[in-house]
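The complex appears here minus one protein chain, its other protein chains still in place.
Coming up: chain A.
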Amino acid sequence: MASELDIFVGNTTLIDEDVYRLWLDGYSVSDAVALRVRSGILEQTGATAAVLQSDTMDHYRTFQMLERLLHAPPKLLHQLIFQIPPSRQALLIERYYAFDEAFVREVLGKKLSKGTKKDLDDISTKTGITLKSCRRQFDNFKRVFKVVEEMRGSLVDNIQQHFLLSDRLARDYAAIVFFANNRFETGKKKLQYLSFGDFAFCAELMIQNWTLGAVGEAPTDPDPQADDMDMDLDKEFLQDLKELKVLVADKDLLDLHKSLVCTALRGKLGVFSEMEANFKNLSRGLVNVAAKLTHNKDVRDLFVDLVEKFVEPCRSDHWPLNDVRLFLNQYSASVHSLDGFRHQALWDRYMGTLRGCLLRLCHD
């Protein structure tokens, strides 16, 4: 006696949160049933396995029908087919767009292309996340990217408006989109210790300060479509960064800078002698990173460079985080006292962001 057809349709669409999670995690119906059985639901409710099977099928079917709408969340709000209370709608959307930390670390900064999509089975094997779930997460990234790619205005606001995500999740997506667009390298071995949160933090600072939209005024460019405001780094700014080179190229300036920093920090730093010995190297590293950012390739390697040139030296000398903070503050501030240096504003725009990023990157 096989059930040919077995459906349940409520005037208010029933959403079972547990089944939704299983569905999102990419389990097949039979796996989901097995997992539900293991959760002890049969004992709690006195239901049979057949009932559970039918219930799970039903929910899966509903989710499949909803998935099309979830691809464009505003549609979910305006559609008439499923009557779902607003709180449930919000839950559906938020959970659908949630992602796994392990997964996002794998694809962060990669081009959201078909090529990457092909690698998803490797990622699935590596992370233990089902391929189905990997695909959903990847497609979510790509979809958000496609939608906001051409848009002007705040990245976070655009994402929020078109995908109705919570503020937190929208910020995360902004970081993902920003990384994908600029193709920052995050997969190198020496970057493995960094979490998605670390990168998202840096991304937010960079979006706020280094993009065209960050300038805060309407672009004077006659063709306003030329640049995406929040997604692309401000090319002019990157170009200008070359000017900072004088800080290390001019030996007098470098010495002056060092003495200013050392004077200010003497006795305040646990690792003063190491700092003093390393100052020129560190300063050269930071300034050279800036000067190189005109090349796309070097932009991609930004985080590799930062870790190599700054984080690792500090780590090998066991700088405490507080010392790093004091040093970076002083290092940035002292430049204002260098009379021969004319690019104070540029320096602040660069260092202000970099200081925040470096502090976040300095951990084990």
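Criterion: a contact is a pair of C-beta atoms (placed from the backbone, for glycine too) under 8 Å apart; a residue touches a chain by one contact, two chains touch by 3 or more; residues count from 1.
Rule of thumb we're sticking to: contacts and distances are computed from a predicted model.
Participant: When you check the chain that is not on display against UniProt, which of "Peroxin-7", "C2 domain-containing protein 5", "aspartate transaminase" or "39S ribosomal protein L18, mitochondrial" does it turn out to be?
Facilitator: Choosing among "Peroxin-7", "C2 domain-containing protein 5", "aspartate transaminase" or "39S ribosomal protein L18, mitochondrial", the correct UniProt name is "C2 domain-containing protein 5".
Participant: Per the definition of touch given earlier, which of A:74, A:153 or A:340 contacts the omitted chain?
Facilitator: A:74
Participant: Who touches the missing chain here, A:48, A:239, A:263 or A:316?
Facilitator: A:48
Participant: Just one of A:20, A:82 or A:178 touches the chain that is missing; which is it?
Facilitator: A:82
Participant: Where the complex has a chain not shown, which of A:12, A:125, A:239 or A:344 is the residue touching it?
Facilitator: Missing-chain contact among the listed residues: A:12.
Participant: List the chain A residues touching the unshown chain?
Facilitator: Against the left-out chain, chain A lists 1-14, 45-48, 50-52, 54-55, 57-58, 61-62, 64-65, 73-75, 77-83, 85-87, 89-91, 94, 160-161, 164-170.
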